[in-house]
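Have a look at this one before I ask anything.
As you look at this complex, bear in mind that one protein chain is not there, while each of the others sits in place.
Presenting chain A:
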């Protein structure tokens, strides 16, 4: 009994040592459009992220979706205007790495003069496009760590087919 209590106290103590939760970050739509895929594609295949599309290629101003200032590592693999995909490795993307190693990815945009590493709050990093593995212009919003995708951050916040604008909350990262 004493041993059990000790173990319980140890467990509680270790819980107390878990670092305090960092500030939650809301995720908004990067441009006005429609949610076209969530955890699963309409076809049934696994996706594990949010796809937003306005259907308009090179549509002005794809904003970083996270609310609050964070640093974005912007990688440009395609310089031209690509609307319908040009291979997985050619996606343009903006990535923010959180302190716990999870990464938030925003992919497929078309390069503009705003496409560079930057620290900002919902700033533009390109235009809506289809660079990388894509069948049409859209933004792919994904949270992952070492290949494991987190789908909980948007669960219950949005649904496939929902029309969204830049003020629409798509999920919360915490």
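Basically, contacts are C-beta pairs under 8 Å (C-beta built on N, C-alpha and C of every residue); 3 or more make two chains touch, one makes a residue touch a chain; residues count from 1.
Keep this in mind: contacts and distances are computed from a predicted model.
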item	value
From "PBS lyase", "Cytochrome c", "HprK-related kinase A" or "Iron ABC transporter permease", the hidden chain's UniProt protein name	"PBS lyase"
Those residues of chain A which, in the complete complex, touch the missing chain	6, 9-10, 13-14, 17-19, 22-23, 68-71, 73, 96-99, 114, 118-124, 156-159, 162, 168-169
